[in-house]
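Below you will find the structure I want to go over with you.
One protein chain is absent from this view; the other protein chains keep their places.
So, chain A:
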Amino acid sequence: MKLTQGSKLTQGCFSYLPDLTDEQITSQVQYCLSNGWAVNIEFTDDPHPRNTYWEMWGLPMFDLQDAAGVMMELAECRRVYGDRYIRISGFDSSHGWESVRISFLVNRPPQEAEFELVRQEGAGRAIRYTTVRKPAAHASQ
């Protein structure tokens, strides 16, 4: 799995595309709401692919009619945590799904996180791989 493209972190939907504009985010959120999914805003400074536990911004928004409400919260979240990764996810609670149906990044820090794959040789020449976050770029420059 490719974790970054150039210096961009790739995670969730649309991450190989150019960053979504606010208008595009609004349409995606409206799509989620019209399907009856609960929309969540989450943020983190640790975007390791195995870190599933991002922090939530407020409560899941499941009783909204219009995306403008979510965008209002997103603007507020960006104001406070603009230097972190923020993603929006849509949770489908209907029977048989009961899981996240969509998740995409809506904010990146100015300095993107970088990861590398470290190979280790274990007992019996077994090979193990670890995803390690590189130290911040300004340290290596």
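Here is the rule we go by: a contact is a pair of C-beta atoms (placed from the backbone, for glycine too) under 8 Å apart; a residue touches a chain by one contact, two chains touch by 3 or more; residues count from 1.
Here is the rule we use: contacts and distances are computed from a predicted model.
Colleague: Looking only at the UniProt record of the hidden chain, which name from "ABC transporter ATP-binding protein", "Glutamyl-tRNA(Gln) amidotransferase subunit A", "LuxR family two component transcriptional regulator" or "Putative Rubsico expression protein CbbX" is the right one?
Modeller: "Putative Rubsico expression protein CbbX"
Colleague: Per the definition of touch given earlier, which of A:17, A:68 or A:118 contacts the omitted chain?
Modeller: Looking across A:17, A:68 or A:118, the contact with the absent chain belongs to A:68.
Colleague: Would you mind spotting which of A:7, A:27 or A:131 touches the chain that isn't drawn?
Modeller: Hidden-chain contact among the options goes to A:27.
Colleague: In the complete complex, which positions of chain A touch the hidden chain?
Modeller: The missing chain touches chain A at positions 27, 30-31, 34, 58, 61, 63-70, 72-73.
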